[in-house]
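Partial view: only certain chains, each at its native spot in the assembly.
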Amino acid sequence: MAFRTTSPEALQRRVAVIEKMGLGKGWSDGDLGHGRAYQFYSPDGHNMELYWETKWYDAPEHLKPSWRNQPQRYTGRGACVKRLDHVNVLAADVRASREFVQELLGYRLYERIELDDGTETGAWMSLTIAAHELIYVADAYSARGRLHHLAFWVDTREECLRAADLFVDADVPIEAAPSKHGVAQGFFLYGIEPGGNRVEVTTGGYFVYDPDREPVTWSAAERARGQFWGVKTVDSFHTYGTPDVANEKEAMTT
Amino acid sequence: MAFRTTSPEALQRRVAVIEKMGLGKGWSDGDLGHGRAYQFYSPDGHNMELYWETKWYDAPEHLKPSWRNQPQRYTGRGACVKRLDHVNVLAADVRASREFVQELLGYRLYERIELDDGTETGAWMSLTIAAHELIYVADAYSARGRLHHLAFWVDTREECLRAADLFVDADVPIEAAPSKHGVAQGFFLYGIEPGGNRVEVTTGGYFVYDPDREPVTWSAAERARGQFWGVKTVDSFHTYGTPDVANEKEAMTT
Amino acid sequence: MAFRTTSPEALQRRVAVIEKMGLGKGWSDGDLGHGRAYQFYSPDGHNMELYWETKWYDAPEHLKPSWRNQPQRYTGRGACVKRLDHVNVLAADVRASREFVQELLGYRLYERIELDDGTETGAWMSLTIAAHELIYVADAYSARGRLHHLAFWVDTREECLRAADLFVDADVPIEAAPSKHGVAQGFFLYGIEPGGNRVEVTTGGYFVYDPDREPVTWSAAERARGQFWGVKTVDSFHTYGTPDVANEKEAMTT
């Protein structure tokens, strides 16, 4: 994951902190869309990097938008997602991972799951008013550095339903049909892209305008209720991640 | 179920046929909303009646609509369903029931389920271009005369989702959260009303404009695929009906 | 316009009537999608034909749908309209044209406009429960045989809004932005296709289940209220048609 800092100075300050922590890997020359970046490991072993220099998208002539406050002409092709919305990563130790990004990157914690024995198994965090931008969920295999899913934003629930129709006819395996989450209340559709990663098409949720909002903590008993409208979460959702350490992919996509 | 005929003459003609079949019960003086009706039994034992004289709804002053082509002011209260859309009844013998309403009432058959042994277990029928107005489904207990569900129409899928939110907070048990059917392709939400009957909030589906459309027949193997987006149908959906001959209600509503 | 009859016998009966009226042109060998057709003129001079033999669409391999009760795989491309919904034609004499299709083809009249002097200037008709399938509107230039618009169906209002975004960025001139009609209550978007014809993307409206529904008649005073939410209809909507007898196209599309 690559994060853009709020300024060049903020980048230097973060790099100094990471180096003191001993988690730094060093500078890269940059990548598609951004300039040099400082790379490091999270405590769980996820690859992360910070950068300031960015390259703005300049639409080619045939994709120039009609209104200048849009980045690109509206094409309406396929699922037609608008932007990356959030990333959900698995972690062997959710609490440690969550505290790391709170302290290092300034994430705020909006919702979390805590088992009766005090183990933290989920954390929904954000740098903005959006209900979640980064999520940590416990890895069922205690593996390190795995991905749960990438979520792409659409503006309406109708577009999630439309994406589901497209998935069905395009042979994209649907892991979880469109419905509404209880935690964070986002509307979702989960599928498995050809490379094996879980992807979400999402919209909705809520905004947090309060500077001092207390996180909502859910118990295991409450989680047993299922999703917002009572849909039971499929088992694979609690275990599958990429890389696929338990050879679950075949069962999911065939 | 009460059906309005297309004319007073059509009523007389149908009554003559029913009496010849020996299924007639006789004339009632009418009921809320309609005049005298001829009552009879279907082969499966469902109470049915036919009538012509009807009473048009005349909105009281505070509910007069702003546009004269609406029956009533739009209030937007609760699930705010627009009209009755279809009725799904359970039958011990689906094929016999289906043939009865086709022959007596002129229903057209648009989709059906036939097991490998030739047993018909579902029939979706209509008198219009709408994909279904009357459905027969096999009764898991071979009971007679039971109801599967009543379906109420809303114009948009967003209103189905809205109804689900209302159900959750109003303690209406949700049997099946909003999703899309494979058969007939309607969008659905199923709940159990306080009296114990299953009710659906529905929209979508398709229209049949062809005068000579062949019914689509589904096999048991195809039905195992689940709903349109792969959602597995909950077990109770295949067994529960009213009256509740197997005492399933308690498990569904608590 | 080509209409499919309900049976081969119905076709023969209609042809006999038309020939008696002296409006017939004779048989064609058929056209894309259908077999031989009997061609005739409406009283206003529109070309019409009736046929029975039809060719069902057989999707090529890459467009085969995942569910057999769909005609084709869902592609989600462009405005992605589902089917032709209705046709609106201009007529020098609306009343005569309306009575002609009612008597010859069995159309039912659901809504109409009548000026204070008794002139009929609009008629919304249907062969089914749908609120309109054929509309006659008075030609502002008393020209004969012109088209007002073709309307294509989408299942949701969201798809009308999506089509509007596509029109804006694809340089399809929008004559009337998405809104809701007062008459018939359909949701609309009107644009001008490259050939100069007005096209509509539509959804919504209402269904007529009553066999004896009285048509709703609107006065000129009521029509002055504008569309359902008060939007004033643009002037060109009352005058422009194709062929463009008054050279209005240039003003509309540049």
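We just call them A, B and C in the order they show up, numbering each chain from 1.
Methods note: a residue touches a chain if its C-beta (ideal position, glycine included) is under 8 Å from a C-beta of that chain, and two chains touch if they have at least 3 such contacts.
Being a predicted model, the structure only gives us computed values, none of them experimental.
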item: Assembly copy number, counted for this structure file with 3 shown; value: 4
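Criterion: only the chains that are shown with their structure count from here on.
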item: Most widely separated chain from chain C, with each centre as the mean of CA atoms; value: A
item: Chain closest to the middle, measuring from C-alpha centroids that were averaged per chain; value: B
item: Approximate Å spacing (C-alpha centroids) for the pair chain B, chain C; value: 31
item: Where chain A and chain B are represented by their mean Cα positions, the distance between them in whole Å; value: 42
item: Two or more partner chains touched - positions in chain B; value: 157, 228
item: Complex interface listing, chain C residues touching chain B; value: 4-7, 54, 67-70, 83, 111, 128-130, 155-157, 182-185, 204, 206-207, 209-211, 216, 218, 222, 228
item: In the complex, chain B residues that touch chain A; value: 157-158, 161, 164-165, 167-168, 174, 177-180, 227-231
item: List of chain C residues in touch with chain A within their complex; value: 65-67, 73-80, 156, 158-159, 162, 165-166, 168-169, 171
